[in-house]
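Okay, here's the structure, questions in a sec.
Heads up, this is only part of the complex; the chains shown haven't been moved.
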Amino acid sequence: MNTYKHEVKYYECDRMGVTHHSNYVRFMEEARVDYLDQVGYGFEKIEADNVFSPVISIQCEYKRPTTFKDVIEIEVFISHVTEMKFEFTYVMRVGEKIVCNGKSLHCFIENGRPVAISKRLPELYQAICKVKKD
Amino acid sequence: MNTYKHEVKYYECDRMGVTHHSNYVRFMEEARVDYLDQVGYGFEKIEADNVFSPVISIQCEYKRPTTFKDVIEIEVFISHVTEMKFEFTYVMRVGEKIVCNGKSLHCFIENGRPVAISKRLPELYQAICKVKKD
């Protein structure tokens, strides 16, 4: 799997001159979208199945500030899978140095109710299990 | 009609310490939403009619910078109406001083095609014409 790269934009930096902390949550989404594309099961495909995948929880640990024009390399992997939920882990680096660690937990919803991934989206479930890291 | 107030947030300021210029376009939308609510014809009502109202064009003239915690007072009025389009004008002030002047042009779309406001949304059309300023 390829890492995802985000170059920090001018409008993403705040009064302290650094990337505003809320933006890392967006970078994580960008990396997740790219990851699912690489797995062969993108957002559009999930939504075309009339299934939505809301975020249940997120967390970020900010290790070092980044700023305008920094290229953040984001390594993504699936760190946990159950019938109903799956978790992504993100390691964000500029050069060799870790700038932020993140996690996000997700489920799938159809007609307002959670669905078992293995039953409703077996293809995605298998793809996810194959790339899962322990 | 009441003016709309937006207090500038920390995350809306950029590396220069001032409100990023793209955010004024968002403040204009906030003020427009509030204005249509005051007219008695809010966004939800328009969308409930299965009609969408895209922005055709916007412009902003930035007169003075604003920053964190500034309260921007936005005066909104409808400056032009035709069968197919209507234009909002915005005057944004902090205290007595104008910080930004804006304009936005809008139409209405149903099933992918522009519709005549006076025929498809006569109530809104009349409400708009009544408050229009020359």
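Per-chain numbering from 1; labels A and B assigned in written order.
FYI, a residue touches a chain if its C-beta (ideal position, glycine included) is under 8 Å from a C-beta of that chain, and two chains touch if they have at least 3 such contacts.
Bear in mind that the values here come from a model prediction, so they are computed numbers and not experimental data.
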Completion exercise
One sequence, 2 chains in place; the complete complex in the file has a copy number of 4
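Here is the rule we go by: only the chains that are shown with their structure count from here on.
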Handout entry: Centre-to-centre distance between subunit B and subunit A (centres being mean Cα positions), rounded to whole Å
Key = 34
Fill in the blank from the handout: subunit B residues touching subunit A in their complex are 10-11, 13-15, 17, 20, 22, 68
